[in-house]
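Every protein chain of the complex appears in place save one, which is left out.
Order of writing sets the chain letters: A, B and C. Residues in each chain are counted from 1.
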Amino acid sequence: MNLILLFDVFLIAALLLVSWRLLGASDLFQATVLFISFGLFLSLAWIRLGAPDIALAEAAVGAGLAGVLLFGTFKGLEPGADRENDSFTSEPCRLDPISPCPGKIHLLLAFTCVGSLTTLLVLAVLDLPATGDGLTPMVSQFLERSGVEHPVTAVLLNFRFYDTWLELGVLVAAVLGILCVRNRFDLRELKVLQAPDVMLRRLVMGLAPTMALVVVYLLWLGDHAPGGAFQAGVVLAAMLVLLWFSGHASITGLSRMLWLFCLIAGFAVMLLVAVVSALWPEMRPLEFPEEWSAMIILGVEVVATLSIGVALSSLAILSLGAVDDPGGS
Amino acid sequence: MSTFSIYSLAAILLVGLGVYGLFTRQHLLRKVMALNVIAGGIFLLLISTAYRNQDLFPDPVPQAMVLTGIVVAISATGFALALVRSIHRRMAESETDPSQDSWDQP
Amino acid sequence: MNQVIWVVLLPFVGSVVCLLAHRKAVFALGMAASLGTLIVSVGLVAHVWEHASARVELGGWATPLGIALHLDGLSALFLLLTAVVGVLVGIQAGSYFAQSPELRAMGSRFWPLWLLLWGGLNGVYLCSDVFNAYVLLEISTLAAVGLTILSGSTASLVAGLRYLLAAMFGSFMYLLGVALIYAGTGQLDFLLLSRGVTPQVHTLTAFGLMVFGLLIKSALLPFHFWLPPAHSSAPAPVSAVLSALVVKASFFLLLKIWFVVFESISGGTPGGMPSQLLGILGSLAVFWGSFQAVRQSRLKLLIAYSTVGQLGYLFLIFPILASPDFQGHEALAWGGTIFHLFSHGLAKASLFLAAGCLLQAMGTDDLHAMRDIAGRLPVITFSLGVAGVSLMGLPPSAGFVAKWMLLRAVLASGQWWWAPVIVLGGLLTAAYVFKILAHTFVPSEGEALRLNSVPLVMTLVPLALAILCVLMGFRADEVIALLPAVPHFGTGKNGWEMP
Partner (left out) sequence: MENFYLGVACFLFLTMFVGLVRVFLGPQQEDRLVAVQLFGTTGVAILLLLAHAFDAPSVRNAALLFTLLAVLAVVAFVRTPESLDGEKE
């Protein structure tokens, strides 16, 4: 028992230390690197707290995609900031280039505000009831009627289907937003990277099929164990990004229509379910008949995986390549 | 101290650190990271809430909320980083050639 | 009452179809979806008028487990405002984005994002679940930021990033509140929460955080910094949507959180500090926003600052309704606020669209360049004037009715100190409206500015919006008669009972 407390203390100390240094360190590259380890420690925390679903997603997002996004942006911002960069002096990237650095008063004010906010939050958290089962009894009561055996999947794709559907809409909105940054609507104009050296090519030749297998595996796990469309989608995204990095066309090879189709498919399929159920006379909106729910959930999951994979990888590739060309469309 | 209270306190401290970083750091990449630290703290609070119930399985509703939240956070982060990079590039261009910006309003 | 869901479904269907459709068909498809949504929204208003509120449990799962949609008078009115402004802005966008190949490309991105935003906004008006509200807020925020940066100019990118960061921070604070409230009560539904919350430290903190997050998103005074650049640097149809609708959605959610979810807390402290504080911030916003608007020399920036000021009036409802010696005038306060919301939405959309026309005609929106515009672009100048009159609150416009009702509500609540805010705010508004109009009447010296042509439709839409705004003032009785359908929150018979 004491050992587990020790583990908790270590884990929390690591989380706080990493996030403190990540925000405080003068070196931007260090912050980027620390951000990746922040994701790692968070996944350990999810495992410790009995949430392997989240750990899977965090492993893929925190260690995989967030790293790609941050490294990519870092390189874009500081192309020359290689090597001995502890004393890095290049132009800082700010919203208001003219505004002065925060003075002592600003820092003091921020510290007071945040200090009082944190104190209030600590009091609030200490005031929370130490036990509470939330909606667990209801979920376990209706789990049989949901069409899947894994409670988290049941909540995501049946009880709170509406949220999940809207969340795919958020993804679509983000990708469309990035397209506005680029002033383009087509991925094929993005340069395909030059073929890498032999080592990376061999590595990717081994890794990519494994990842594809893992995608299918996670998807299959979803109905009875931790796993499912989100986690599978994120791994798919990681695979597509890796392929792009190793000089393959990946999603940048898709035609505009096909790419848009994959991007919107998850949202559109859930929309289709919503429209059909709204038109069906005896059913509530977003309701599906019990005997079909397993089928519907599986179908939605497969399409959602594809959409999440394509959307997240487009997000990564586009934001690495969010280099617009003013005036030249 | 129960596991729940340890982790929820840690979650709150993460949120505090993140907010402080967001207010005081000027660099845009750092602001985006600070927002992600805040998000991590909130997710940790939700999951430690779910952990309180260990009878059958941990409460799946906060877990579903966090899964949704992670995807929302990574999409917003990707969007923000794309904007950061684009703005940085425009600024660098306009320093060398002020007439570059031909995309002003028609 | 299953047709409620259609106000969310139709815009989303439109969005998907517009994304996949050929560029030439996008406008027609988008307008079809818009008109469909308008028809359904009008039907829902009629339903509330006849039968009171409705509740739909999505997926057939009862509420603690599933998510419910809740339609009441307030939601119906917001749906109607969004649909009216949405359809008119859509018509404007049709000709605005048809003028050059660059704009056409922009238009093919405008429609999917705008319809996605519209669906998100309608979802917010119907939502009855604190976490669902978070997802809906995110979808509207990301779509709104995407629309802000539509033109791709550097100024709009910077404004968009500022907007995104502020909005993300606001959402996270809101989500933190949601996490605390769920940890405390194990509920997410508005109605169930309103029965479950008791004034404890964690519920109070959750309340504070959720309100704080929504205040950032609805740009109340110290948190308004992101609004003027974002609203002024977007293309005209987008500015109209952002100013008239998007900030109001966060305000709508604030109303629900304040008066429904935490009714026992916010109503339990009559005249308490929080509501007075919101009133003070609102008043400061009225003065500061209007003062900044007077100082601007660019038309779109002026109108954007005017939004900051006009939003301030909305926050007076919190202290008015919290007053202990306030009896039987809830309808007056609600009516004034809703009327202000409507009149501001219509007038502001009209102003931004008219400003867009001017920008196109003159090539700049510098006020000093607007010489002799009144004689040469009479329709646009007339729209500016009529919408301005409504903003000022001169009779017979809707703005007048709104401010008159607010004034009466303030006096009835015994809090006379808010009355000068309403009157002085009106005077400051007059100052900037006259500043705009004065510039249009200055005769040009020497060679006149060469004006580009503006399509007729583009000049007529702002006029239609401004005239609607005035007509609402003439028809004040009917609109007020519709207002009892607005819930009297907190009196028990509020439409927030399970049907």
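One rule holds in what follows: a residue touches a chain if its C-beta (ideal position, glycine included) is under 8 Å from a C-beta of that chain, and two chains touch if they have at least 3 such contacts.
All values reported here derive from a predicted model rather than from experimental measurement.
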| item | value |
| --- | --- |
| Among the chains presented, those that the missing one touches | A |
| Selected from A:117, A:139 or A:218 as touching the chain missing from the view | A:218 |
| Residue in contact with the excluded chain [from A:23, A:55 or A:300] | A:55 |
| For subunit A, residues in touch with the removed chain | 3-4, 6-7, 10-11, 14, 17-18, 21, 25, 27, 29-30, 33-34, 36-37, 40, 43-44, 47-48, 50, 52, 55-56, 59-60, 63-65, 67-68, 71-72, 75-76, 79, 82-86, 189-191, 193, 196, 200, 203, 207, 210-211, 214, 218, 221, 225-227, 231, 235, 238, 241-242, 245-246, 320-321, 323, 325 |
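To be clear about the criterion, only the chains that are shown with their structure count from here on.
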| item | value |
| --- | --- |
| Subunit B and subunit C: spacing of chain centres that average the CA atoms, whole Å | 27 |
| Distance between the centres, which are taken as Cα means, of subunit C and subunit A, whole angstrom | 31 |
| Subunit A, residues touching no fewer than two other chains | 95, 121, 125, 128, 132-135, 139, 160, 163, 167, 170, 173-174, 177, 181, 183, 324, 326 |
| Multi-partner residues of subunit B (at least 2 other chains) | 8, 15, 28, 45, 49, 61-62, 65, 68, 72, 75-76, 79, 83-84, 86-87, 90-91, 101, 103 |
| Residues on subunit C engaged by subunit A in the complex (per definition of touch) | 2-6, 9, 12-13, 16, 19-20, 56-61, 64-67, 69, 102, 105, 108-109, 112-113, 116, 119-120, 123, 131-132, 135-136, 138-139, 142-143, 145-147, 149-150, 152, 157-158, 161-162, 176, 180, 182-184, 186, 200-202, 204-206, 208 |
| Subunit C contact footprint on subunit A (complex, rising order) | 95, 120-121, 123-125, 127-129, 132-135, 138-139, 142, 158-163, 166-167, 169-170, 172-174, 176-177, 179-181, 183, 185, 257, 260-261, 264, 267-268, 271, 274-275, 278, 283-288, 324, 326, 329 |
| Touch list for subunit B against partner subunit A, complex | 2-21, 23-30, 33-34, 36-37, 40, 43-45, 47-68, 70-72, 74-79, 81-91, 93, 100-103 |
